[in-house]
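Please read through the structure below; I'll follow up with questions.
As you look at this complex, bear in mind that one protein chain is not there, while each of the others sits in place.
Showing chain A:
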Amino acid sequence: MTLTADTGIGALGDPSGPGPAQLPPIPDGAVMVTVTIQRFNPELDEAPHRESYRIPALPTDRILNLLHYIKWYIDGTLTFRRSCAHGICGSDAMRINGRNRLACKVLVKDVITDKKTEVTVEPIKGLPLEKDLLVDMEPFFEAYRKVQPFLITHSNEPSREWIQSPEDRARFDDTTKCILCAACTTSCPVYWSEDAYVGPAAIVNAHRFIFDSRDQGGQERLEILSDAEGVWRCRTTFNCTDACPRGIEVTKAIQEVKRALMFRRI
């Protein structure tokens, strides 16, 4: 028994849905999910508004699949970023049910229950909204570049390999995993209000080099991070640690940088 488009698929409150022929077959085990998305078209709308779509989804689908379904079969103007769809490019951080997540890493079954088959998707906060779920990432990358996220050496290059012990490597292992998705930075209450704050992601990437035994630019980076917009803005709310899709202990990294500054010890 296959369902047709008569099941009410489409934009809610907009009966002029697409014809049944356009819709793909609904797989076995699918459930109807109501997806509420914050929409904003800068050419038409004065302010963002919400729109809901009722679409079929498998419990094992990712939220990204829901967005694709809406974009491909209901409203082609829905705008969002994604590239890899496998949690490694960092393009699709968005607010899913109120918390920053990657749309390609959250499964439908994680957000719905037997009683509640709804999911809300909003753009990340604190960065300029461009359209629908798309924000301008430039302020985020500007803060990232500020901490000089590259290896700095002043001495001569070693003639052979640059040896690093496993212990020294482990010191900054956690912060090498960052994919620059901005989920942490845009979950930070301080970042929302003080746009000058460099934000968790920049500090994570500074941490990655400050605690690298081969790097010699640690003091310069600590200098940058100790000014008014640096690590001292952090209020340890732990929203960033919760948001990070790579499981990086973001607040811990920030605290380590703070302590390195306080005790002048790396």
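What we mean here is this: contacts are C-beta pairs under 8 Å (C-beta built on N, C-alpha and C of every residue); 3 or more make two chains touch, one makes a residue touch a chain; residues count from 1.
As a convention for this text, contacts and distances are computed from a predicted model.
Chain not shown in the complex: UniProt lists it as "Succinate dehydrogenase, cytochrome b556 subunit", one of "Ferredoxin", "ABC transporter ATP-binding protein", "Putative spermidine/putrescine transport system permease protein" or "Succinate dehydrogenase, cytochrome b556 subunit". Although one chain is not drawn, the whole complex shows that of A:Arg95, A:His207 or A:Arg221 it is A:Arg95 that touches it. Interface note: of A:Met32, A:Ala85 or A:Leu107, the residue touching the hidden chain in the full complex is A:Met32. When the whole complex is considered, the residue among A:Asp110, A:Glu130, A:Glu220 or A:Asp242 that touches the unshown chain is A:Asp242. Only one of A:Arg50, A:His86, A:Lys109 or A:Arg145 touches the absent chain when the whole complex is considered: A:Arg50.
Chain A residues in contact with the hidden partner, per the touch definition given at the top, are 1, 3, 6-8, 12-13, 26, 28, 30-32, 34, 36, 47-52, 54, 56, 95, 97-99, 122, 125, 187, 189, 235-239, 241-242, 249, 251-252, 255, 258-259.
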